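== chain A ==
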Amino acid sequence: MFLSYLLGWLPRIGKPIAAFLSNPPEWVLVALAIAIPIGFVMAVFPGIFAYTTLVERKALGRIQNRIGPNRVGRWGILQPIADGVKLLTKEDIVPRRADKFVHFLAPVIAVIPSVLLFSVVPVGMGLVPVDLNIGILFAFAVSTASVLALFMGGWASRNKFSLLGAMRAVAQVVSYEVPMVLAAVAVVMVVGSLSTVRIAQAQSGGILNITNWFVFRPWGLVGFVLFTIGAMAESARTPFDIPEAESEIIAGYHTEYSGFKFALFQLGEYLASIAMAGITVTMFLGGYNGPGSGPGFLGGLISMFWFFAKLAFMIVITIWIRGTWPRVRVDQLMGFAWKVLLPMSIVNIVAVGFWHYLTIRPIAWLLTTSWLVAWFIVLSKLAATEKFAPRTYRYAS
Partner candidate 1 sequence: MSIPLGYYLMLSAFLFAIGLCGALSRKNAIIVLIGIEIMFNAGILNFVVFWHYKYFAVLTAQMFAIFAISIAAAESAVGLALVIAVYRYYRSVDVDQMTSLKG
Partner candidate 2 sequence: MDTIFWILSIITIIGAVMAITLRNLIHCVLSLILFFLGIAGHYFLLRADFLGAVQVLIYIGAVAVLMLFAIMLTRHVTGDEGPREVLGGKWWAGMGTAVIIAGLLWAIIRKDQIAQALPAGVAKTSVAEIGKALVGDWVVPFEAMAVLLTAALIGAVVIALEEVIRKR
């Protein structure tokens, strides 16, 4: 009885709803156009961050011959949630003589550029939150703003170790930005546009949509290596984690932060690392291109799958390098950036020039490859200042 009464009402409310859905007013469309990309970015990428922390701990555990966290949920699946709850409920300690306003603002400024970076990364064909025609320049401009958070965190704590950590962190980040940006310039020269969507589109085509990826060109491979090294140094990941090395300088610029502010620093650092991995994928590894990606609904879904697969590959490479390589010493760090990476990136730009002007492809391949290999050998001989004695092994008997 009640059901038939309800069903009687349906046509009366159904008609306005149908009219609304088939021809919505303007403001609804604008609101949806703003809310859907923001919702996607805010839901997906922090989720990837949470499970990246879990994957990192388990992978580092396996590399170090132990199992990672496995107590919270089967295989430690719920560990990120436990970590989040723990950090949210910790007491928020602020040193008495610290600069309260700057101390509060530093973690916020650490997160904002990392989230803004996701707005120019195309996650699928035609799926980018904002299609700027200065996409790559915007990404670099925003990532240089994250340097301020390091400095503010170190200064506001009124702690000599924090300040030293902050100075070293800022010097490292600013030095490694230069070869990173110059490596991206090589890609921009070939594509002819700063827009990330055009860069991803320029890598489509070829056999199975794979052979046009820029990493399979000589200048692209060198640029990929330079950009990955620069990106790892930007987000202070090992082997460049002097700023936050636990055995060196307590915890560097985030020594005096506890609870949620520490969580925000970690969030900012990991999100920057994931966003830089996303930009690396877009510029060098073909973005969303892969076998089966194309326009249309099914092609779009497949292109999203390929993007996230390549993003996962880059994140796994970063974690792997973190687990296996030792930390670079602080004086070797700057020398490496200015004396090896920067000349190599300039040489790479010249190689792109050769590639563009030699229209006969085999000659272009030969000349570019030999130019790059020759300069690599010259630079590595010039930069090797320490002589190593042959290695001797002593085994426990």
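Following the convention adopted for this analysis, a residue touches a chain if its C-beta (ideal position, glycine included) is under 8 Å from a C-beta of that chain, and two chains touch if they have at least 3 such contacts; residues count from 1.
Here is how the candidates were picked: all candidates are chains of the complex that A comes from, given by their letters.
These numbers were taken from a predicted model, which means no experiment stands behind them.
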Neighbour of chain A by the touch rule, complex-wide, chosen among 1 or 2: 2
Hey, which residues of chain A end up touching candidate 2 in the complex? 99, 101-102, 105, 132-134, 137-138, 140-142, 144-145, 147-148, 151-152, 155, 158, 160, 163, 167, 170, 174, 192-194
